[in-house]
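Reviewing the structure listed below.
All protein chains but one are shown at their positions in the complex.
For reference, chains read A and B in written order, and residue numbers begin at 1 within each chain.
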Amino acid sequence: MKFFMLIFKNLRRNLLRSILTSAGVMVLVFVITLIWSILGFLDVATSEKTSNFKGIVTEKWSIPSQMPFAYATTLENGAAREETDVKPMDSMTWQFFIGSTEKGKGFSLKTFVFAFCMEPRKMLTMMDELDSLQPGPRAELNEAIQKMEMNRQGIIIGQKRLAALEKKVGERIKIFGTNYRDLELECEIVGTLPLGRYDNNSFINRDYLNASLDAYKASKGKPHPLANKTMNLVWVKVPNKETFTKVSGQIDQSPMFTSPPVKIETASSGVSNFLAAYKDLLTIFRWILAPSIIATLTVVISNAISISVRERRKEMAILKVIGFQPNQIMFLVLGEAILLGVVAGSISSIGTYFFVNRVMGGIPFPIAFFSSFPVLDGALWWGAAIGFATSFAGSILPALSTRSIKVVDVFSKVA
Amino acid sequence: MKSYIDLVTETIDLYAWVLIPISFAFMALMMLFVYVARIPIGYNIRNLIVRYRTTLLTAVAFTMVIGVLTFMMGFINGLKKLTKSSGNPENVIVLSQGATDEGISNLAFESMGDIAQQDGVVRFNDEPLSSREVYLVVSLPIAEPQPNSPTRRLLQMRGLYDPRSSAKVHGFELFPGGNWFSEAGVRSSDDPNKQPQVEVVLGEGIARGLGSDRSEATRRTAKNPESLEVGDTIQLDTRELLVTGIMKTEGTTFDSEVWAKQSVIGPLLGKSNYTTLVLRAKSKEDAQKLEDYFSGKDPTNAFEKSQVNAMTETNYFKSLSQTNLQLLVGTMVVAAVMAFGGVMGVMNTMFAAISQRVRDIGMLRLLGFSRWRILVSFLLESLLIALLGGLIGCLIGYLFNGYKVTSIVGSGNGPGGKAVVFRIVVDWGVLGIGLMLSMLMGFFGGLLPALSAMRFKPLESLRG
Partner (left out) sequence: MTAKPIVRVSHVSRYFKRGSERVNVLNELDLEVPEGQFLALMGPSGSGKTTLLNLIAGLDTPSEGEIWVGDRCVSTMTEAQLARWRNEHVGFVFQFYHLLPVLSAFENVELPLLLLPLSAKKRREQVMTALELVGLNDRNSHLPSQLSGGQQQRVGIARAIVTDPTLIVADEPTGDLDAKSAHEILDLLGILQHSLNKTILMVTHDIRAARRADRIQHLDKGRLVDQPDEALYEAG
């Protein structure tokens, strides 16, 4: 304990240097936390799950995928025809409706709406991050979903979007389609989502979109140009890899999907294929950016510690004279560096975790179809780990050098 | 907002190299100050050498920051250069109304002739010079995927009505030995049971990309282990694609495209309409006029037959540089944070240097060297560290110049956008920014310690 106090006092003695070094550690750990969170999130998204995994059905060749809604039922059943065929445990369909609350205007943050049109109930079972809500928020969302089932014109809007649109739950909005030309949806806002979940997105009952497309045909005398291309994705949930392979075979062999043909892939391989174009960029993040930040951190700490060791050679010689062992002096130096690194690193990454997740609602880094990333739970210990590793690496040489301090240095005049 | 950012990035583009002479001029100015201050530069340099470990550690921190910065800037710069050189200001790209991306455009057959027949479009063989295209993104399974890498490749295909006029509009030539695809767009196989092969022409980049998708074994026996060549084939579902030519497309977004006959691949891939019509105008001005006319800027003189969205190619590719902007902002955040770390480092170094030399400072003050001379002397020292670290950092960044990478360009978030292959461009502008940032870090990191050194009282310093 005494030993610890000595370390602490030493840090306090050159407060300026300790502050400068901690500030350096903090900002650098902050950036690494962000980078690792993004990479970690993408890693999870692209890593193959062993159970309960999801498959995505899309148009075979074209991107973006646009399929007729007539495919929906068959695909949701995994194209099962025979008694022996397997059906997915669960499924959902996605139709994207992109629009603006003002007619004829281009995109602006205040008017932009991006909605998933789907079966409302599936939000709780199939949507990532909504399927794992705490009981409280889950009940709230469930209530909104019930409203949406009763009133198919209901819309659930993420918190940030709701704020940007300057609307409240209970109000009505009109959305003018931009991908669906000349299609207007009139919705009643029946609820919102917990902060951090689909903050900028909205959810509309798919029945309403389909009914609107039918109404378009009735009034204009011809179907909407996208009427036959309205379904963008179908998700199916299967218990394991075997079932997935089976379902995949059923879909491939089904005679139903000829124009356009479809394919099924695991969610993770779908994501990783899509991210292939970002491969170099992510490689740069992972193998150039993050390591050079860590190296910079090590250098900054190492510099600070070697300076303080050099300044205190005489003092350390005195410690030796009064009986301290070389190892104890070495640990004094190491301890000082590590204490600083771990404390500053932890403050930074834990602070980032709470600030970014609670206040900012994620890291705003639009890449592929992800718009923001959560700071991962790992951030709670990353700071301490980075702080420990870099301060250890940075201080081990200066610390070792103290072992060779000679007692006669006490009497030398030039520091 | 956008135009403001454009202005800034263009200014950076054009004038960033000026920062190099400015950095050196700044350094020279400091040297001049030091000369006027009469504190021998040798004093500072020798102190840096005596404390070589600290000097090097600090310089290394600078090197990392500047190295990463120049590398990232080079990446963005390459991407920017690519989107810039892809667009021909005399070309007008016509998409269906509301479409900002070829991927979601849908042009009606009937209107294409009318659109092309406008004044201002170059005529060639008594026909308007235009290129009718369908742009498709195909998710191609990789035949022999390597472990731990994607199993599919997003292939960008462009189906053309007439390859020759398209090549003329876009200004591409084939490498010797290649041919454009035939009128039929397919080549019959000798084996009557086999379907005819689809003739395709590849961009250089995708030829290399597809070449690298092959397994080691295949590559060893291939004509060219690095890249596909004329005569090679690609398996697309049940059909075989036959490479008949490679285009000289380096440095453009077309580098990553596979061109084929529209009448063959359109039906094959389930997209029977055209997505894109590109017109070659007689001049830049005509191109701009066409853009205004088709997009209905002036309601009294607007194209009415079909609602379309037209842009000069230059503007079109500019709209695709949204990705660049996102990256730029990200890089700036990272650079700022790393720079802050570097500044903290150099501050530590300089504060320590000064506390070691309190007596020196006291002595100099006694001998008649005034406060500002001391300030200048110490500031120079941190700038020398910055220059050393910064120059090495720039050099490391420069090593990546010309390195080939893939990325994506697009008009914003969401699916869509084009995968592109390009070279990292670390040019004078990038190096200028790197060097300038280094100088600024050195300046701000050194300023506070130097100010504190300036305030020492000579007598107290000598006693201390």
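Convention: a residue touches a chain if its C-beta (ideal position, glycine included) is under 8 Å from a C-beta of that chain, and two chains touch if they have at least 3 such contacts.
Keep in mind it's a predicted model, so treat the numbers as computed, not measured.
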Touch with the omitted chain, as defined above, among B:G87, B:G362, B:G390 or B:G432: B:G362
Chain not shown, touching residues in chain B: 38-40, 42-43, 46-47, 49-50, 359-360, 362-370, 458-459, 462
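Methods note: only the chains that are shown with their structure count from here on.
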Geometric centre distance via CA averages, chain B-chain A, whole Å: 26
Touching residues on chain A, where the partner in the complex is chain B: 16-17, 20-21, 23-24, 27-28, 30-31, 59-64, 178-179, 181, 225, 259-261, 263, 265, 269, 272-274, 276-281, 284, 288-289, 292-293, 295-297, 299-300, 302-304, 306-308, 310-311, 365-369, 371, 415
Footprint of chain A on chain B - complex, ascending: 53-54, 57-58, 60-61, 64-65, 67-68, 71-72, 75, 97-98, 103-104, 106, 136-139, 150-154, 237, 269-271, 326-327, 330, 333-334, 337-338, 340-342, 344-345, 347-349, 351-352, 355-356, 405-408, 412-417, 419
